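Below is the structure I would like to discuss, written out as structure tokens.
Yeah, one chain of the complex is gone here, protein chain that is, but the others are all in their spots.
Chain IDs A and B follow the sequence of writing; residue 1 opens each chain.
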Amino acid sequence: MNITLSVNERTQTVQIDGSETLLEMLRNHLGLLGTKEGCTEGECGACSVLVDGQPVHSCIYLAAATEGCQVLTIEGISHGDELSKLQSELINGGGVQCGFCTPGFVVVLTALLKKSSNPSASEIRNALSGNICRCTGYTQIVESVLQLTEGKKTSNKSNLMINGSMS
Amino acid sequence: MIGASVVRSDAFVKVTGRAVYGVDYQEINMLHGFLLRSPVAAGRVIKLDISIALGMDGVQSILTAKDQPSEMAGWVLREQRLFASEELRYEGEPIALVIAKTYDEAKAAASSILLEIDEWKGVDLVAASTTNARIIHKNWKSYVPTAGPNADYPRDGNLACETKSNAVGVDVAFGQATKIIEDKFCSNRQYQAYLEPKSAVATYVNGQFTIHTASQHPFNVRERVSQFLGVRISSVRVIGKTIGGGFGGKLDAALEPYAALAAKVTGSPVKIMNTRTEDILTCPSRENALITIRTALNAAGEMIGRDVVVDMDNGAYSTEMPWLASLPLHILGAIYEIDGPTRITSRLWYTNTAPTGAFRGVGGTYLYMALERHIDNIANSIGMDRLEFRLRHLIDDGAVSHVGQILPDAGILREGFNEIQKVVSWEETVANLKPFQGVGIASGFWLTNPMPGQATVKLNEDGTVSVITGATENGSGAVAMGVRQIVAQGLGVDVNDVSVSMPDTDISSYDAGSQGSRTTHIVGRAALNASTEVKRQILEQASNLLEVDAADLQISNSLISVVGSPSISVSLGEVATNALWAVGPITATSSYTTPPISFDPGCASGLLFPTFPTPTYHVHLAVVEVDPVTGGVKILRYVVVQEVGKAINPDAVRGQIQGAVAQGVGLTLYESLRIGKDCRYLERTLENYRLPIALDVPDVEIRLMEHPDECGPFGAKGAAEPAIVFVPAAILNAVSHAIGRNVTSIPLTPECVLDLIERES
Partner (left out) sequence: MEFRTVFSAEEALETLTQEGIQAKILAGGTDLVVQMKRKEIEPGVLVHIKRASDLKEILSSDTTRIGSLVSHADLVDSKLIQLNYGSLANAASQIGGWQTQVIGTIGGNVANASPAADLVPPLLVHGAIVHLASKRRRRSIPLNEFLIGRRKTALAADELIIGFELEPKSKHSADKYLKVGRRSAMEVAIVGLAIRMTLEDDLETISKIRIAVASCGPKAFLADSASSILTGMRVTSTLISEAGELLLTEANPVDDVRASATYRKRLLPNLLGRAIVGCIETIREAEKGR
């Protein structure tokens, strides 16, 4: 079947099978490899994209259901060489290590910041329940968001001391 | 540059989704492979009929044991071939490889292969270690160690390796004891659960294999592929891709040898990828283990002897586990002084389960758990405060380890205890705990992997610098930040003008992979040495250009200028270009490996991993709260004090400690990888193999200690691996304190907590 949708603000008409997932369509038909497959069962969040502004696990979202929808992937968040403020902050704040989970986190956090301009640390963590990071232990990701919204990290940052003095 | 935050060289591509991971890599006209894997843990193949499958849509070829070279492969012991021929030894063991035009076609054909199996009862760790179980490798005597026949070690039947310390007088000490404290502990497996599943893309042309893979150890993959395929290692080129996490699980070859053989047979590029379930089933997880630890006490409550037996699960094949069997001897006879002998027996057993291997911290996680739980129990048995007991027996500068290694700076441990008290006062905490709250403490040492590495530093014609190395960036930032910072500092250039290569075994010299926190220390050292030589060459050229003595010149902000007269200067670009035509390109190479450390070779048999080089010291503290209704454990506070030598990048060190503790929390409280009665895993997807989410992980409070190492670049020791090692110990000690019971297992499930609470103490 053919479907027509907007992907990163560009209209696309794609020929797909009814049982294909949005993730498969993005990676195999549209060449958008930034959205990752980590588990294929909606557990790890590496495949997160926005459908009409809502975060979904694209590995368990059927492509055919996106007919007429606006899909935003990681590729649509930066423009050329220009990163979004969130992306820059994640880099500066130590929120990127192996980076495999990063597209999913960027997408979900982008949606969060549209919904709430000043989320608390626990609201951020709650919003990230469907995203696993195995490298960072989450703290520096959460702090990057807080640095963006509040201009400061949590007090924990000051807890990194070396030989008795602040780092 | 050193001690500063910098932007990762791979930051842009990672944050925009443009980084090419192993799973993303593609070649034109690429075929896809899918493995038919054993559905049982043990048995014999009666019938394998690929005829129907061969005729299916898109299928190009199907490979089985009939097609494999006769050579045996293995990291420590050459005991393995690509496909199971008759005997099946673990669930997931490859039986056949289907190669087809698409992944779906390969998968469909694989399920059409007719497979008949005579299933046997699997041998698990208890059966292997305590009964006369069926020998899993009947030909074990014929296996040759990879390092050669002279490098053999104690092994026998299902005993894959035995490492044992020769301690005299232990039984006498126990005979004289007033009290004996005995503890039994157990630990389940932990799956590395990197977000990116394993993959490999291989091509073959005229005897040369090229493999693209997200491996932590490309040179190891090269060796393994060459072993499996019976070719010279120089016939195999491994090109590293961005890695989506490894944590030790991507140190050995996995899909690469299969992709390589498939590429040769079909003449096309071939890609193979694991599904998440395949990855869980076959990844070399952290091994499960059983520990019995006994300490003899005299009438005064002093420790006068210790006897430990550790049984570790090797799985069906050995990977690097025979080395890791040495770990108990390093850890369980260390940290707290005993006034008497210690005997440690470490036994590694073959079982009908997936081969085990390295996961950050390896066996240290359950070994320190056993040691620290045992110490708590001893302290409690003599009515002494647990911190006070530790401080009384803590090793000091010049301590000699169980294997005869001298630890000249072990006094840093005591400093660590002082540091942690500044963050959390032990006495105050203990006094103010509410019901079902507890505090636990754990300490110890860890190593920096000493194995070799190399770096080439070259000056480009525009004055920027490139570093070529076989080192692997596994996400920690050791390459994407650390090595660049070291070179930038060494040369006096901006770190943003320093680039670093991806590993390619044809281009760079040997690197021992991203493991054991070695990259900053070893590759950083090599890069610093190379930078020093490059700097010498630069100053020599500049001195010719400026007609000034090289000793009077300095490099800063990419300009070489006269000390005291900054206006007399020349740019690095100018120097580079001039040098090019005068003497040739400015470049230097350096190799480094930690010099061997002396120990007592007579202290033990089978000690394949002899010392803990460049040791670091650690103290961890956890405050927990137990829910008496559900048995759930909440971590209220977690504090880490860690010796790092020098923090090249404090933000990155912090990220490693936070990440390591998160993995430790997962290991201790959430992740179960259980082996069922049929020797198959009970947890098989990420729904059941629970990784901690953001709400589950506490913010770790961190204090770093810096006692510069004389060999490390700017004093740096290894920092990234160790923080996970002490987490189960600290948390289990805290929970035991909270509920007044003896917690003895990893993971600690809520069910176990309720069970313990209900029992008599």
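The rule is short, and it goes like this: contacts are C-beta pairs under 8 Å (C-beta built on N, C-alpha and C of every residue); 3 or more make two chains touch, one makes a residue touch a chain.
Predicted model, so just to flag it, every value in this text is computed and none were measured.
Asks: Give the residue, chosen from A:27, A:57 or A:134, that touches the chain omitted from the document.
Replies: A:57
Asks: Touching the hidden chain in the complete assembly: which of A:7, A:26, A:127 or A:141 does that?
Replies: A:127
Asks: Write the list of chain B residues that the hidden chain touches.
Replies: So the residues of chain B touching the missing chain come out as 628-632, 669-670, 682-683, 687-688, 690, 692-693, 695-696, 749-751, 754-755, 758.
Asks: By the contact criterion defined above, which parts of chain A meet the unshown chain? Give residue numbers in ascending order.
Replies: 1, 17-19, 21, 40-43, 45, 48, 54-57, 60-62, 64-65, 67, 108, 126-131
Operating definition for what follows: only the chains that are shown with their structure count from here on.
Asks: Could you please state the distance in Å, as a whole number, between where the Cα atoms of chain A are centred and where those of chain B are centred?
Replies: The mean C-alpha positions of chain A and chain B differ by 28 Å.
Asks: Taking the complex as given, what residues does chain B use to touch chain A?
Replies: Listed in rising order, the residues of chain B that touch chain A are 3, 5, 7-8, 10-21, 23-24, 192-197, 242-245, 247, 275-276, 423, 474-477, 647, 650-652, 654-655, 658-663, 685-687, 691, 693-695, 697, 699-706.
Asks: Which of the residues in chain A come into contact with chain B in the complex?
Replies: Its residues touching chain B are 33-41, 43-44, 46, 73-75, 77-78, 81, 83, 87, 90-94, 96-103, 106, 122, 124-126, 128-129, 131-142, 154, 156, 159-163, 167.
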